[in-house]
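For reference, the structure discussed in these notes is given below.
As you look at this complex, bear in mind that one protein chain is not there, while each of the others sits in place.
And now, subunit A:
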Amino acid sequence: MSALALILTLIFVLIPLFLSKTLQLGLEKDTLIATVRSIIQLFAVGYVLQFIFDSENILYIFLMVALMIGAAVQNARKKGASIRGITWKLVLTFVVIEVLTQGILLGLHITPATAQYIIPLSGMVIGNSMVLGILFLNRFTSEVSSRREETELILSLGGTPKQAIQHSLLASIKASTIPTIESQKTIGLVQLPGMMSGQIIAGADPLQAVMFQLLILFLLLTTAIVTSTMLGFLSYPTKFNERMQVID
């Protein structure tokens, strides 16, 4: 794509600005901030990636992944503020997901061990894990509070904290994982996934693009279930004290 072509794409920003102004939606400021931020952030990432790809230094790959994990933790931790030690629980979850997925991809030579593959795939895995983590924490917090009576009933009958919270825990894991599974059922029918579309536009063989997209989809299935399960099992003990009482 030429520089002129890129400038012309700003027409797609002018249309919402015009409509927002005409309909007095008040979205002009946010639209402008979003546009400027996306331009700066994406170009910055583009230059950083180019530098890392050219240098082929493994340390830079680690740093990039660490940066992604840090940003994901920062975003997700606000949703789990009521859970003690949520920051380290999120760090552990994202690190395990990253090690597990890259371990399988690189260990079985599914993808080459180069920055060009490791960084974008890590970004997708950690990004999705972050969204899943936020979904899970939202659901888990509301489940625990709405099922407080049930939890205390089970404790009062001699159940352990794990038995008492099992229903809330499993319901939250299930609820946060379902959207990933559901979206995969309609993929390709309603819309072409972003990465696949990008590859096809960039001139890749559509079947190659499909194969990579399938890799991503399967990767995200693992990401979804492992993220919710890990966060769930790390978080539930913080809802109880050592006398097996519910902590408010």
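Points worth noting:
Criterion: a contact is a pair of C-beta atoms (placed from the backbone, for glycine too) under 8 Å apart; a residue touches a chain by one contact, two chains touch by 3 or more; residues count from 1.
Please note the rule applied: contacts and distances are computed from a predicted model.
One chain of this complex is left out of the view, and of "Phenylacetate-CoA oxygenase subunit PaaC", "Acyl carrier protein", "Phosphate ABC transporter ATP-binding protein" or "Transcriptional regulatory protein WalR", the protein name its UniProt record gives is "Phosphate ABC transporter ATP-binding protein".
Within the whole complex, the absent chain has one touching residue among A:Thr9, A:Thr22 or A:Ser156, and that is A:Ser156. Hidden from this view is one chain, which touches subunit A at 149-150, 152-160, 163, 167, 243-246.
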